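Read through the structure below, which is laid out as structure tokens, and then see the notes.
A single protein chain has been removed from this complex, and every other one stays in its place.
So, subunit A:
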Amino acid sequence: MSTATAPAPAPTRRRTPRQGPAKTWSDTLTLTRRNLRHMAREPFEPAIALSMPVLMVLLFGYVFGGVMSPTGDEAEYRAMLVPAMIAMVMFYGIAGTATGVARDTSLAVMSRFRTLPMSPAALLWARVLTDMLRAVVEIALLLGVGLLLGWRVESDPAGALAAIALLLLFRLSLVCAGVLLGLVVPNPDAASMLIYPLAFPMTVLSTSFVPAQAMPDWLAPVAEWNPVSSLVTAARELFGNPSLPSDAWPAEHAVLVAAVVPLLLMVVVVPLALRRFARLGR
């Protein structure tokens, strides 16, 4: 107000912030914090994803335990269910990933992100980081539940860590798949609608709860070759827990299958997701 004619702002008034890995990493952390706040303020989805498998285990462990247990020892059967329960929670998390991505990319917020001097891919990295942090918390909580149910690590710490690593690797591949799914579905609601009907059969149609021999002949191979079966079997082995008897190839090489399948899945879905993301809104 002191000068009569304000000079027009020089175009160089704003320096361009440096872009690069450091800025992308800092953006990823900023957005991860936002995602964690979202989760704390809308805890419905994580609560469902966590409670469903716990309820399943309680149902199988206590209600059906007497008839389901292959050895007739109900306590042993319940211990056997704990790795299955964790694998289920890892799977159910895919709904949260897909919903989160669909929400970020369909909301008007996305256009604001894209007019900022930031790497839009930080949105995806933040999603991955958030959901992996969530997975770690979930595993810790579920192991606590397991201890209450009488489950114990019966191998050694190295084995237990290896089991947890396999579970997290499995989750990582599903997070990547969830990102792709979230980019493809038309809206956030569709994401969760799709996932639960997918996650439920994928986790139950396995050798998580009952041995394959108890299934009809045509179904047994489906359950045996379901990667979830290999993951659960591998986790049981590594934790030193009893396993359901099986002589199928994926069960005998459970650790190998549980390590390779997630890697294969990621090789397929990660490039697809990145390509899809780059083309959004163009």
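Just so it is clear, a contact is a pair of C-beta atoms (placed from the backbone, for glycine too) under 8 Å apart; a residue touches a chain by one contact, two chains touch by 3 or more; residues count from 1.
Assume contacts and distances are computed from a predicted model.
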| item | value |
| --- | --- |
| Omitted chain (choose from "Stage III sporulation protein AB", "ATP-binding cassette domain-containing protein", "Cytochrome c domain-containing protein" or "Phosphoribosylformylglycinamidine synthase subunit PurL") - UniProt protein name | "ATP-binding cassette domain-containing protein" |
| Among A:Val136, A:Leu161, A:Leu219 or A:Leu280, the residue in touch with the chain that has been omitted | A:Leu280 |
| Hidden-chain contact residue, picked from the options A:Arg37, A:Arg152 or A:Arg275 | A:Arg37 |
| Contacts of subunit A with the absent chain, listed as residue ranges | 1, 6-19, 23, 26-27, 30-31, 33-34, 37-38, 41-42, 105-118, 280-282 |
